[in-house]
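Of the protein chains in this complex, one is absent; all others appear in place.
Each chain carries a letter (A and B) given by its place in the written order, and its residues are counted from 1.
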Amino acid sequence: MRKRFFKKILVLGLCLSIGLVVGQRSPSLAAEKPIVIGGSLPLTGTFSATGKWVEKGYQYWADEVNAKGGILGRPVKLVIYDDKSDAKEAVSLAEKVITVDKVDLLLGGYPGTACTAVMPVVEKYKMVYVSMGGHMRSFSQGYTYSFGSPPLMGEWWYLGFFEWMKTVPVDKYPKKAAVFTMNNPIGMALMDSLYKGCKELGIEIVIDEKYNLPLTTADTMITKAKQMKADILFANGMFPDGVMTLRACKAFDYSPKAIVQGIGSVIPEWTKELGKDGDFVFSGTSWHYKLMYPGNDKIIKAAKDKFKEDEPPLYFGFGYAWMQTLQQGVGGAKSLDQTKIRDWLKTNEVKTIAGNFKFDEKGLPKPYVYLTQVIGGNVELIWPPDMRTHEPVYPKPAWK
Amino acid sequence: MQKIIKSIVPVSFIFLLAFLPILQPPAYFLSFIFKVFLYIILAESWNLIGGFTGYLSFGHVAFFGIGVYTSAMLFQHFGLSPFIGAIPSGLLSSAAAWIIGYPCLKLRGPYFAVVTLCFVFIIDLVVKNWTFLGGSEGIHLKLLPMDIQLSRSIFYETFLGLAVASVLVARWVQHTKFGLGLASIREDEEVAQTLCIHTADLKIKAFILSAFIPGVAGGIYAYYISYIHPDIVFDINISILIVLMALFGGGGSWAGPLVGAVFLSIVNEFLSIFIRPEFARIIYGAMFIAVIIFMPDGIVTFFKKWMGIRKIQHSYTSPVDKEK
Partner (left out) sequence: MQGRQLLVKIRPPLNMLNPIVILQSIVSGLLMGGIFALFGVGFSLTWGVMKVINIAHAAFGIMASYIAYWGLTLYGIDPVLSLCLSLPLLFVTGLLIHRFLIQPITRSRDVVVASMILTFGLAIVLENIMLFAWSPDERLITTAYSSQVIFIGDIIIKVSNLIGFILSLMGILAIYLFLYRTCTGKAVRATWQDPEGAALQGINLRRVSMITFGIAIASAGAGGVAMAYMYSFNPPVHNLWLIFLFLVVIVGGVGSVIGSAIAGLMIGLITGLSGAFFPMQWVNVLLFGLLMGILLIKPEGLFKK
């Protein structure tokens, strides 16, 4: 009886696998064959909040391009799968879009771990992969088809802050720093620029601690920082722990000269949910909607009209900028040949809403970062000076 | 003779699978079936301790992860090929299982489940905090220096072999005295003890065996995924998934995890490809609810009962037919 049962399973399995093969074979033979661009994003699960915004950015770009007549005279079509916030799924779905859907171009993924895992695979398939990448280490592996345009580079994150700090009179420098960092690739990547910057300015790091996510309480950290009289706080965290740290600062009436936040304050919830408490926090960014690069006005309008967001979220702009890069690569190479696109991108300048980039052999632009500060519920640009939208508030006023 | 005929179908099916890479299908199919194999391996080996013995281990991803890290470290520091490094990976996983299993297997039921869960968390955190193992930045390995289709085929074949081996091991265990001993532990450990069955001994043996196979699989998987990060390889969701796969199929037999792993992987892939994200997940979740309500002891048990009933009916009607 068991054998019969096994046979049944086999038949079932065969049917399913045949179904799988047949179901997949659906190349569209439309009159005007669209350029298919595919990839996976975390649309459900832990990273879905960000994944959804990247998807919206891609979609907005596709709508815009199609309204203008497409790329190379062909419309574009997006194929986006849900990798359920799992890097393993992201790899297998990247293979799916490349070998089964036979997409013409690839979409970048999110978060860093997924991008890092996908990058060696796309290198093997010789497909151009424009994404935020997984910080410097992922770009230093010798991949030639991966581009960060703009990248999310922890290693550069605080460069802007320290450069700006040098313009502050020396007697107003903070003396002691408390550093709390989340223990993940982003957090670790932040440390380089932080250590270097503190050393240059003669800021003594009195507390340097890492914590694992999820953070259960920030009270102890802030009490320690207060006891050590640290007058600058680096809270290198994401949104949930960033919020806890900030709330603890307010509760304990700990008011250092500056609070520098990792990447928690780059999502719109920071100003929306925290309100006034989120003010005066410094952070970095690779893109900001107030940058004077053409295209940002459209982004602001689109975010307001389509999604009712007063400030376009960072990842909405990221998604759009990555696609701009890809578009220019295809336009410049005048073909969909991946190697030609790569070579064009490596030798020419790309104009995106985040800036004009020339890529080095790693696929990265020159180190750059913008310093931002949350002022009056808006994220304002502070540095570089020619991009400044608001005078910085320093030292930070006491809590109300 | 009958035995040989009956075994023709599975054997020829395995041969078909083995020849699949020669047809040069899109690499995604190889990768997808590779993933199914991985889950078959993990679920079958989990079943040795979870299904046969009744000790729900949520820590199996830890053994898998230990395997991944061992072979990655061996490759980084000694240049040992992962296909060789997989053996020490398996041995180290077994050693970890021996150390952990010795005190933990004294616990029963949900307590054992939670203690193994804690074990995963601890291992995950220790690896994240330990710079020598790449810490929270992970380890970058190079992919096999060859054509991707070929390398995917190699991984596919290796895992096909491992999957067949793990199914055979499970099947062998089920039909030996060892397996009977494990079953007696599952049914009633006290009674088994009074019958002079060395339950502690059997349990630790099953646990070590069930940790060895994931360790080997992990050792090879390290080279497949090439970017090794605790969030990827100590993912608690893998642990939960393999438990669900085994129980979904039916934990008591070797066929259960096989059915569960194949079924759930295919359903999951179909849903995430053809249906919009949230709905796909809702259907996925609802499927668990539906299956467990209608087949509370797993698919295999359900069908066995169903076929068993049919058989009884058949034997009941046949004498009547004879009289006619």
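Here, a contact is a pair of C-beta atoms (placed from the backbone, for glycine too) under 8 Å apart; a residue touches a chain by one contact, two chains touch by 3 or more.
This one's a predicted model, so the numbers in the text were calculated from it and none came from an experiment.
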item: Option touching the unshown chain, where B:G135, B:G181 or B:P257 are the choices; value: B:G135
item: Residue of A:I35, A:I98, A:M165 or A:M191 touching the missing chain in the full complex; value: A:M191
item: Selected from A:S40, A:S131, A:S146 or A:N183 as touching the chain missing from the view; value: A:N183
item: Residue of B:F52, B:Y221 or B:Y284 in touch with the missing chain, whole complex considered; value: B:Y284
item: Residue of A:E64, A:E163 or A:D277 touching the missing chain in the full complex; value: A:D277
item: Residues from subunit B at the interface with the omitted partner, ascending; value: 54, 56, 103-104, 106-111, 114-115, 117-119, 121-122, 125-126, 128-132, 135, 137, 240, 244, 247-248, 251, 278-279, 281-282, 284-289, 291-293, 296-297
item: Missing-partner contacts on subunit A, residue numbers; value: 44-46, 48-49, 52, 85, 137, 180, 183, 191, 207-212, 214, 216-217, 219-221, 223-224, 227-228, 239-240, 243-244, 247, 250-253, 267, 269, 273-275, 277, 399
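Everything below uses one rule, namely that only the chains that are shown with their structure count from here on.
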item: Residue numbers on subunit A that touch subunit B, as the complex places them; value: 1-10, 13-14, 16, 20-21, 23, 43-44, 81-84, 86-89, 91-93, 95-96, 98-100, 113, 116-117, 119-121, 123-125, 137-138, 141, 183-185, 187-189, 210, 212
item: Subunit A partner contacts - residues on subunit B that touch it in the complex; value: 6, 9-10, 13, 25-29, 31-32, 35, 125, 128-129, 135-138, 140, 142-143, 148, 151, 225-227, 229, 231-232, 235, 237, 255, 258-259, 262, 266, 269-270, 272-274, 277-278, 280-281, 300, 303-304, 307-308, 311
